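All protein chains but one are shown in place.
And now, subunit A:
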Amino acid sequence: MKEKNHKGLEDLIKATLRDELISIEVDDGFIEKTLTISKGITPSTALERFLEREIAIPVSFAAIGCLLAIGLLVNTLLIPKELSHPKYEIRNLSSTITLISDSEGIIKGDQ
């Protein structure tokens, strides 16, 4: 039954594609137009063909590249464990407000 269904589907696909595509044809001027265009075309040189060639990068190389890129990205996102201490301490040198407590007689500075 399943076999029969498969065969039925395949036949239906074939028939549908045939019906759909049979009417698709190039128009009358297509051949002449293509021939005319081709007359003005200069054949590509060996160098041009070489430069146009697609370079296929093997998957393993691409995977290594991706891993390296991810590694670098993650590395930049990590919080550094040790921050170097500055050599000199920056102190607030602005004028401090000094208050004199009348009751205690102690001079209080802005600490």
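Just a few scattered comments:
The rule is short, and it goes like this: contacts are C-beta pairs under 8 Å (C-beta built on N, C-alpha and C of every residue); 3 or more make two chains touch, one makes a residue touch a chain; residues count from 1.
In the analysis below, contacts and distances are computed from a predicted model.
Of the candidates "ATP-binding cassette domain-containing protein", "RNA polymerase sigma factor", "Glutamyl-tRNA(Gln) amidotransferase subunit A" or "Cytochrome c oxidase subunit 1", the chain left out of this view carries the UniProt protein name "RNA polymerase sigma factor".
Listed here are the subunit A residues that touch the chain not shown: 5-6, 8-10, 12-21, 24-27, 30-31, 33-35, 37-39, 41-44, 46, 49.
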